[in-house]
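For this depiction, one protein chain was excluded, whereas all remaining protein chains were kept in their positions.
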Amino acid sequence: MGRYVARRLLQMIPVFIGTTLLIFLMVHVLPGDPIRAMWGEKAADPAQVASLRHEFGLDQSLPKQYLDYMVDLFQGNFGKTFGGRPVSEEMSMAFPVTLRLAAVALTIEIIVGIGLGAWAGLRAGRAADTGVLIFTLIVISMPVFVLGYLARFIFADELGWLPPNVQDSMNLQQLLLPGFVLAMLSMAYVARLTRTTFAENLRADYMRTALAKGLPRRRIVGVHLLRNSLIPVVTFLGTDVGALVGGAVVTEGIFNVQGVGNLLFKALGQREGTTIVGVVTIFVLVILLINLLVDLLYAVLDPRIRYA
Amino acid sequence: MTTIEKTTSATARVGEDDDGTPLLEVRDLHVEFHTRDGVAKAVNGVNYSVRAGETLAVLGESGSGKSVTAQAIMGILDMPPGKIPQGQILFRGEDMLTMAGEERRKIRGRKIAMIFQDALSALNPVLSVGYQLGEMFRVHQGLSKKEAKAKAIELMDRVRIPAAKERVSDYPHQFSGGMRQRIMIAMAMALEPDLIIADEPTTALDVTVQAQVMDLLAELQREYHMGLILITHDLGVVADVADKIAVMYAGRIVETAPVHELYKRPAHPYTRGLLDSIPRLDRKGQELYAIKGLPPNLLKIPTGCAFNPRCPKAEDICRTDVPALVPVTEQDGTELPGRGSACHFWKETLHG
Partner (left out) sequence: MPDMTKSQSGGTAVDTAVDAVAPPTAVDTAAPGAASQGKPRSLWGDAWFELRHRPLFWVSAVLLVLLLAVAAFPGMFTSADPRNGDLTNHFLTKPELTHFFQADWFGYDGQGRSIYARVIYGTRASIMVGVGVTAVVTLFGGLLGMAAGYFGGWIDSIISRIVDIFFGLPFLLGSMVVLNAFTERKVYVVIAALAFLGWTTIARVMRSSVITAKQADYVTAARALGAGTGRILFRHVLPNALAPTIVVATISLGAYISAEATLSFLGLGLADPTISWGIDISDAKDAIRDNPHVMLFPAGMLSLTVFAFITLGDAVRDALDPKLR
């Protein structure tokens, strides 16, 4: 197991370098000059532009810029924003907020998603199953921002049950609505996946054995069926982090959550490359690590998988 | 009847042997599957019975309804699409089909246990064999986790799995095919049931391992004086272990007989065909006999005798009248106990 983890970590390095290079290139090679953009429509002072370019290292060749960036990165230096604040400082403010939001979303996703999916899977082909199927289809069809405004309009503006904006990210009640919105899409997928694996595994031979052993239904479903059905769901949850990140940008915008999504969105508006690359780099790292974690969890859940 | 339920199995067994009620009796059982192509009639009026200590072999091709009958007895039929429109399954004289679900569950595993064909898929892949064996004791006898594990090791020893103590925490895929089947047998034996249904227990195994597993099964059966229903399509397996044989075709029993008599003198053309298709050394060089045609489509079972399109002896009556399973006698009318045939021309087949 230890050797497997080490090998996986080593394999991550080229992917990590490749992905950060990709995002770096996307930010720096694509058209649009961030320094010029600071002046907007007005004419810029060429000398000032040049000095700013130099300050941010933008006058260097691209490979040099990337190398410098990576060297700094390994020393924990994410560079500075155009405003002069260290990017790492901005991120350390924003990341915990997003993390809390993601935690709320993930909890909702797991509890509601698996519950709903199991309920439908045990009734495969019946009205309850069709109901859940159509419900999840509708949820999946609604883009996050539609869902977000709809939820905000109904639960905050009209009913007044929950606050429309998040002022204090430590307040769980305030995070409930954005967390719910962020969770909805993945929750629908979790529900469908759980439903499918439940319905499929119900027909497995070992389920018949469990029945023949005279086990009570609670045990057949709760132990034999659930243990087998959770495996693909756990895999899904791991790979879903990327979607959660994308959804967070939109959700944070709608509910005014001061998290990474907002930070990134502001940076995009100002074409502030350092922050964009920094935030995405952290995201990539998190996604890679979570995928590793899921693979290891996979081995725990499924003894047939052995990592040498 | 509930009093019998509550007495210990040992005393019940003795009592039952004396009063002559069979352990299990299947009466006029029908099973059908409702599919999108129509109604598949898998079992069409099966009757058979097993006594304690007795081995009944149910013989037939795939699709003959032998496994479906077993699943109906076990109460593990998928319903829907399966349906039991009529029939009775009496366990110690009590119809299990009319029992409440919970009552029936308590019989499963404890009184009637089942051994499945493919142990790899029949065992839960993500639970250790120790857990799956111990589960029987935890659920039915309320043992603690620790006690159950000790019992599981004991069971594994019993079915002669080497190094049981070390292997109790292993998972099914870590065992060889023969060992896995032993685990299946151990699981079925766990609570010393009165009746075991073994559905093709050796089909998935190597020939050399087959014999070992069959011997083990026979030995345990003798020891615990259990009834055994052995479902197979392999005539070779049957000869050594079975007391009596029921041959099934298209959801019906076409012939019943004590094991050796069936081999000596079959009373149904289908049984004859089956016996003739066994390769024999003394007929080396000759072409191997095969029953012509295919097993019937259960959605459209032929009228009359279901075997008529494939039967070398078929005549007009075979295409119109369904032959009943009738007792078979010697030419002089002497009864042949335990023998029966569902052929219009059983006399010609038996004596001709």
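Just so it is clear, A and B label the chains in written order, and each chain counts residues from 1 on its own.
Methods note: a contact is a pair of C-beta atoms (placed from the backbone, for glycine too) under 8 Å apart; a residue touches a chain by one contact, two chains touch by 3 or more.
On a predicted model such as this, the values are computed, not experimentally measured, just so you know.
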Selected from A:115, A:253 or A:303 as touching the chain missing from the view: A:253
Among B:160, B:260 or B:300, residue touching the chain not depicted: B:300
Sole residue of A:206, A:236 or A:255 that reaches the chain not shown, by the stated touch rule: A:236
Residues from chain A at the interface with the omitted partner, ascending: 8, 11, 14-16, 18-19, 22-23, 26-27, 30-32, 133-134, 137-138, 140-146, 149-150, 153, 157, 185-186, 189, 192-193, 196-197, 199-200, 232, 235-236, 239-243, 245-247, 249-250, 253, 264-265, 268, 271, 276, 280, 283-284, 287-288, 291, 295, 298, 305, 307
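Please note the rule applied: only the chains that are shown with their structure count from here on.
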Rounded Å distance between chain A and chain B, as computed from the means of their C-alpha atoms: 54
Touching residues (chain side chain A, partner chain B) in the complex: 203-206, 208-216, 219, 223-224, 227-228, 231, 301-304
Residues of chain B defined as touching chain A within the complex: 74-76, 78, 105-110, 113-114, 116, 118, 121-128, 135-136, 139-140, 171, 173, 187
